[in-house]
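Missing here is one protein chain; the remaining ones are kept as they sit in the complex.
Right after this comes chain A.
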Amino acid sequence: MCLGTELCMCVSVSGGVDFRGKEEYPSKSCFRFFGGKSHFYCLHSTVPSIDLTLKAALLIQRWYRRYCARLEIRRRYTWTIFQTIEYAGEQDQMKLYNFFNALITHMGGGGMNDIMEALSPRSSPTSDGPTSELSMKKMIDSNILEDVPIEANYKGPHLKMPLNTDQIHELVDSFKKKKALHVKYVYLILREGVRILRQRSTIVHISTAIAGQITVCGDLHGKLDDLIMILYKNGLPSTDNPYLFNGDFVDRGRRSMEVMLLLLALLITYPNEFYLNRGNHEDMVMNARYGFCKEISRKYKAPHGPRILRLLEEVYRWLPLASIIDNRVFVVHGGISEDTDLKWIQMIDRSKYTSLLRTPVAHLSSNHEGKEEESQDEEEDETCKEVRKITANFEWKQVLDLLWSDPQSNKGSKPNHFRGGGSYYGPDITQNILSSNGLSMLIRSHECKPEGYEWTHNGICLTIFSASNYYEAGSNRGAYVKLIGNKLEPHFVQYSADSRTRKLTIRERVGRMETSAFRELRGQIIANRTKLQSEFKKHDPNSTGYISVGTWVAVLDEHSHLDLPWRSLRDKLVEVHPTSDLVDYNSTFEDQNLTNENGIKGGPTVVEALYRHKDSLETIFRLIDKDNSGKISMEEFSETCELLSRHIEVPIPTDDIGDLARSIDINKDGLIDFNEFLECFRIVQSSQHGKEEDEEDDDD
């Protein structure tokens, strides 16, 4: 029977067969409408009253909203973990330059010369060591490099100047099919790219008078899929469709080469409608650490690898540092600081900054071969020298601030300790710098945002980030902004280039991110295992294996160098006793260890120290490895480890290094394959099922 007939909107129908073809149903049946569809079926029992249904609806809605909020919390703290680890790594990078400075001041000769050379800023083309500048000019202005024969089995595109739209399509198609471009054309694109970039000013002025709009994109970090997505959604550049890419085209993603080539190809094909700003990753030292150098050495064998790197350096040093659109919008990769002086920056010779991780002062005082402008300045007095030093440092700070800074919500400006370079700038700083230059908005990138973009500083500072799924599949969307019309009104387009993630539910996505974040976090913990364990033990004099939660948190706070909410994350990291609120501190390490297959002596402390600094080691190795062969000599290896050991808290005994080197030199040819060396540092489970924290496989 129907309860409360007036309420349940039932209509009595008699007789018949229901839509499932079931048998005749009793005479009192109901027929209901749902959003236009009609269904009728057999009602044996009561129909819920409106009241009850309302209550159900309300409750389900409330629960669902709660479900979403809890997922949101998980997503947010997972994000914090990723960012904290990422920036802690970058901080290392800047500290690396202190290390290099020390190298340069105290060392000299031997393999270290190569590092010193790799890191010194080039002086202006007018003065300078003869060989390198001239030979570089030759490389760029002539076609020497392109005298490379093409193999018969090369099926990729053949490019010819002038580049046109058809060739761009060919290029994109072949990249989509994962074909590497022939090195001959790589040289072509890089050379032509440099030629164009050289002609641009340090701050480029862009006008939308003709097009009526412009599209600004943020970090791509080697994610070719995102670049292709943008071009697909927004079209190729044209007079009506200009583009500005705001730096960080390379590193981290696995197709940095293709991204760089495509961007330069677009620049060459549409020079009046295509603009590029330099990012902090357009820097050879960053590339040595964050993956681009590795990608190149994998895709292009000697002698081409090193030549490509050299050409890339040229690209980087000639990239403009910032752009101004319609004299209203300032676009730069990182941001600003209270010292930012656009007039001065406009006049800087940006080409001397091959890498930003090299302080110019050291250059002034080093007895580096023949690059001294000051050689003739014997008579210059101390004051002048000081002034030059200060000026050089100040200029360097200006450039660093442009490419490394982050906005903050507090007023004022201060050094960016999180990153180790650049500054934090508050809303008042942004307001001041914009007003004093007659500008109304700052657009920058440099930071990953969940929605691909974020407004700060009361709507005058916009962060735009174009690499979707940056930390992990499903971690964030990418976005680009179109500034349209006279008022340059911003319109955002968001996307995710990974089709797999679209099919996942939010919970699945958050789950994956979480798993990934915690895996990375564990890696960081294992890297400090010995120290942490000894600290834990100090608080457990009776060796019970348990300490209080508070103690566990305090130890991690002090010794992990990661500023994370350890207390709240404890359930995921350590076994907590259900009633007594004590933790089994050994479970923090989950029975994981770094491999020590090569029997590195000196025990776990040495292994861990090397593991913690393996990124730095790798960076140095790649810089030393001039011919990009992936091998360095035993001597260079030992020297590097030794120098590193002077700079880190754990000394690595010389003997151990020697042993280590010899053990890695498997074929005894005096050369070490440092990829194999890095392979030594994996995390494995003590049990048989090894849980490896390897980098992703290099199969595209």
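Convention: a residue touches a chain if its C-beta (ideal position, glycine included) is under 8 Å from a C-beta of that chain, and two chains touch if they have at least 3 such contacts; residues count from 1.
Keep in mind that, in the parts below, contacts and distances are computed from a predicted model.
*Asks:* Which one, "EF-hand domain-containing protein", "Phospholipid-transporting ATPase", "Actin-related protein 2/3 complex subunit 4" or "Nuclear pore complex protein Nup85", is the UniProt name for the chain you do not see?
*Replies:* Of the names offered in "EF-hand domain-containing protein", "Phospholipid-transporting ATPase", "Actin-related protein 2/3 complex subunit 4" or "Nuclear pore complex protein Nup85", the one UniProt assigns to the missing chain is "EF-hand domain-containing protein".
*Asks:* Give the residue, chosen from A:R200, A:R310, A:K482 or A:R507, that touches the chain omitted from the document.
*Replies:* A:R507
*Asks:* Can you tell me which of A:R70, A:K487, A:R519 or A:K538 touches the chain that was removed from the display?
*Replies:* Result: among the candidates, A:R70 touches the missing chain.
*Asks:* Tell me where the left-out chain touches chain A, residue by residue.
*Replies:* Within chain A, the residues that touch the unshown chain are 20, 34-35, 37, 39, 41-48, 52-70, 72-73, 76-77, 80, 408-410, 458, 505-507, 565, 567-568.
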